[in-house]
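Working notes for the structure below.
Excluded from the complex is one protein chain; the other protein chains are retained at their positions.
Per-chain residue numbering starts at 1, and chain names A, B and C are given in the order in which the chains are listed.
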Amino acid sequence: MSEWLFLIPGLPLLGALLNAVFGEYFSPRKIGRMAATMPFLSTLVVFAVWMTHGRDPNLHDQVWTWMAVGHFQASVAFHVDQVTLVMISIAAFVGFLIHLFSQQYLSGDYGERRYYFYLNLFVGGMLILTMADNLLLLYLGWETVGLCSYALVAHWYRKQENAWAGRKAFVVTRIGDTALALAIFILFAEYHTLNYSPLFAAVAASPDHLALLIAGILILIAAVAKSAQFPLHIWLPDSMAGPSTVSALIHAATMVTAGVYLCIRLYPIFAAVPGMLWVIGLSGAFTALYAASCGIAQVDIKRVLAYSTISQLGYMFLGVGIGAPSLGLFHLLVHACFKALLFMGAGVVIIIYNENHDIRQMGGLKKQQPFLRWTFLAGIFALAAVPVISASFYSKDAIIATAFIVPGGKLLWVLALLGAVFTAIYAFRLYFLVFEGPEKPGESYQMGWGMKVPLGILAVASIGIGWLQFPPGWPGPKIWLPWLAPELGMPPAPTGNVNIFLQVAGSVATLIGIAIAYKAAQWEREGRGLSRIAFLFNAWFFDRIFLRIFPPVWYALARVLDRLLEQTGFQLLLLGGLKDGFGLGSKVLESGEDGLLSRYASGMILGLVVLLFVAWGYLL
Amino acid sequence: MTLELALVIAALLFVVGVALILLRRNLIFLLLGIELLFNAAMVIALAGGARWHSGTGQVLVVFMMALSGAALALTLALLLRVKHELGGDTVDDLRQLREEVDE
Amino acid sequence: MMILLILLLLLIILMTGAALLVVRDPMHGAVNLGISLLALSILFLLLGAPFIAALEVMLYVGAILVLFLFAIMLLRSPLQVREEARWRRGFWWPAVLVVLLTVVLILLFSQRPDLQVMIQEIGPASVGRALFGPYLWLTEAVALLLFAVIAAVLAIHRRDAHDT
């Protein structure tokens, strides 16, 4: 089975290649269908891997040696274990659903072929990233997805702000890439290898704390930039300028989770440095609270979901930080389902209200679009972690509960719980504003089966997938953690009445949130809602501060370097000086010649006299 | 007649020739000076030939005479054209070769 | 006796040299040069080169000096003897230079013991043998040179139409 692994990333890449070469000769519809079949085929292969090696996957497929200079051995090799299997299933399956959904969603728009090219390339890149066997191949996938997110966010390039949003996304994530590159250099300089298993063995054998600390921090920066965690989160809200399907795939299910995957994959490196995990936990918890607080004050339907993504990712980082990477992965899986669903739903809502994103001008959509309403509601339940029936109750609340019992986790628990309350608020506020309340009719829009099937599947998933891992003390199946245990270890589980207290606290937090949300929706309709709080609406003004500091300084430095060093320094002083110097020299020499013959003759005789004197001195 | 005496004679002739070239204004005197220089060279050539008892000294003198005659003829011809074309035959007037120092 | 003769000749050369420096009319200059060359030819005789002495009188005084005379005649603008300034403008600096030159030459050639060698005479026979022996080609070359000079002078003098 392992020699077919290359098909999983290979097929979408093949689709992209076919699109690039033959794209112009086929109609966008055919290209769309071809593009959709590719992830479908790789999902089949992934399904085959589940079937044959579901129990404990450990497959390896060496395709070709990419670079081999001395110790710097990096080959294009794919490795599938539990974590990777989960990630590739999400990437391939959700990728396929998005391809299916966008057949109808984007039909008749400009640049359709380009859209499918980058979408295929993205799925391929994501699969490479997750299946890579060494840091270099991971870096390749890492940057490819960065590129695709740039291109897809700037899909409607004809408006300047969309192009700018794309560039902002790529530049900010590229800060993370630089940090990752530096971390790879440090690890290579210390341990002379790029492949995971020898690297982890070497790290375990001789943990050099300083190097690992710096490498750990750099890897964290990379993850923070990619997963849009605080403070490098500013690109995610702006990248809502791209089509909703793009947001569904890239900014919900796959790319942003790459940062979490990186932390899970390089967990041994973080574990080797004392206190590093807690830093990750803190960053996750704080981001969760921060993003949730911003989410409640947004009016653009997609920005609400964007901030919610940032906050949910915060929970995943919290999961990894408190020593429970398997829980983080579990929440990642759940989040992928319901967030993709919400974004696709939002996309349809935007079409219905013909490109108007402002939720205050929406309302009462439940009568017009019953199917959309129920699926969206399932997503909202999952987002808000409604007890028992929603999937993220089992994943997010488990993380919050585990945070409580981890040493030094009390602070994280408080932040996380507050975040949970805010999450429930913005989730149901969104739902009440868009679907409940007085009806504001939009255009009638008939969703084809291509759109209904994905929404349906994801709705079922966002309800049912949580049952993989019932919280401790509950009767239901607990197969997720044991399945991941051999690779990520079992997370600590709260016991006894502490366990009960934590579960109750989680549920109560959500219910409080829902109540507040109901009131918030009413205030919003009356015009004095939460969105008037400028501090939260502008995400604590971070975006503005960030944009006022870094780009101007960067461009000013470029101008100074250009004017000061290049024009004056090199051109004027160095070359100008040289030119004037030569000019002066020639002028001095020229003054000697004034056409008088005897002047030349006397010059010669003077030379002769001097020579004779020298000869005379010599002969003495 | 010692070698030293011959050198003194040559030096004397040489000095007179140089004085003529440097001091006189009229080009003819310059040419006369040049002829004197030639003669000074001939004296030394002869002294050398006599000193080493070989005829080459005198052969050299013959050739020098021929050369000086040839050179002189050409110079005088040029001098005539210069007088005709450029109008002046003194050293101070003929300064056309000056380097026009353009700014 | 010999020394007296040499001193007399040196005196003549000095006098004509001085005259050359001061005389205004180029014709006088040419005549002075003639006299000094004649004195020089006698000195050549004393230097043991009778053939050259004769040649000096024939070739130098006879041909080159006459050349000078013709040139001066052609150059002289008719009937008007302009009061010519004898010396060029910047006079003093070259004069100092000439004096300096004489000083250094005298210093160089005086008290040189190895120069007190008597000079023996070399007859025209050996000169003739040398001229047409090893130096035959050189002689032919000089002949060619003279021919070339004649052609050059003619070319320079050709008055083509656009000159005048």
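The working rule: contacts are C-beta pairs under 8 Å (C-beta built on N, C-alpha and C of every residue); 3 or more make two chains touch, one makes a residue touch a chain.
By our rule, contacts and distances are computed from a predicted model.
Asks: Just to verify: the chain that's not displayed, which of "Formate hydrogenlyase subunit 4", "Isovaleryl-CoA dehydrogenase", "ABC transporter ATP-binding protein" or "NADH-quinone oxidoreductase subunit M" does UniProt list as its protein name?
Replies: From the listed options "Formate hydrogenlyase subunit 4", "Isovaleryl-CoA dehydrogenase", "ABC transporter ATP-binding protein" or "NADH-quinone oxidoreductase subunit M", the omitted chain resolves to "NADH-quinone oxidoreductase subunit M".
Asks: Would you list the chains present here that the left-out chain is in contact with?
Replies: A
Asks: Out of A:78, A:96, A:170 or A:343, which touches the unshown chain?
Replies: Hidden-chain contact among the options goes to A:170.
Asks: Touch as defined at the start, partner being the missing chain; which of A:26, A:157, A:518 or A:542 qualifies?
Replies: Once the missing chain is taken into account, the touching residue is A:157.
Asks: Decide which residue listed in A:77, A:136 or A:530 touches the omitted chain of the complex.
Replies: Here the residue in touch with the unshown chain is A:136.
Asks: Any idea which of A:30, A:71, A:528 or A:544 touches the chain not displayed?
Replies: Of the candidates A:30, A:71, A:528 or A:544, A:71 is in touch with the missing chain.
Asks: Using the document's definition of touch, tell me which of A:1, A:14, A:48 or A:182 contacts the absent chain.
Replies: Of all options in A:1, A:14, A:48 or A:182, contact with the hidden chain holds for A:182.
Asks: Applying the definition given at the start, please give the residues of chain A touching the unseen chain.
Replies: 64-72, 114, 136, 139-140, 143-144, 147, 150-151, 154, 157-160, 163-164, 167, 170-171, 174-175, 177-178, 181-182, 184-186, 188-189, 554-555, 557-559, 561-562, 565-566, 570-571, 574-575, 578
As a convention for this text, only the chains that are shown with their structure count from here on.
Asks: How many Å are there between the centre of chain A and the centre of chain B, using C-alpha atoms for each centre?
Replies: 95
Asks: Return the distance between the CA-based centres of chain A and chain C, expressed in whole Å.
Replies: 102
Asks: Would you mind pulling out the distance in Å between where the CA atoms of chain B average out and where those of chain C do?
Replies: Centre-to-centre distance between chain B and chain C: 7 Å.
Asks: Return the residues of chain A touching two or more other chains; collapse runs of consecutive numbers into ranges.
Replies: 598, 602, 605, in rising order.
Asks: I need the residues of chain C touching at least two other chains; which ones are they?
Replies: As it turns out, chain C has residues touching two or more other chains at 88, 94, 97-98, 101, 105.
Asks: Considering only the defined contacts, which chain B positions touch chain A in the complex?
Replies: 18, 21-22, 30, 91-92, 94-99, 101
Asks: Using the touch rule from the top, collect the residues of chain C that touch chain B in their complex.
Replies: Those residues of chain C that touch chain B are 2, 6, 10, 13-14, 17, 20-21, 26, 29-30, 33, 36-37, 40, 43-44, 46-49, 51-52, 55-56, 59-60, 63-64, 67-68, 71-72, 74-75, 84-89, 91, 94-95, 97-98, 101-102, 105-106, 109, 112, 115-122, 126-127, 129-131, 135, 138, 142, 145-146, 149-150, 152-153, 156-157.
Asks: Which positions of chain C touch chain A when the two form their complex?
Replies: For chain C paired with chain A, touching residues are 88, 90, 93-94, 97-98, 100-101, 104-105, 107-108.
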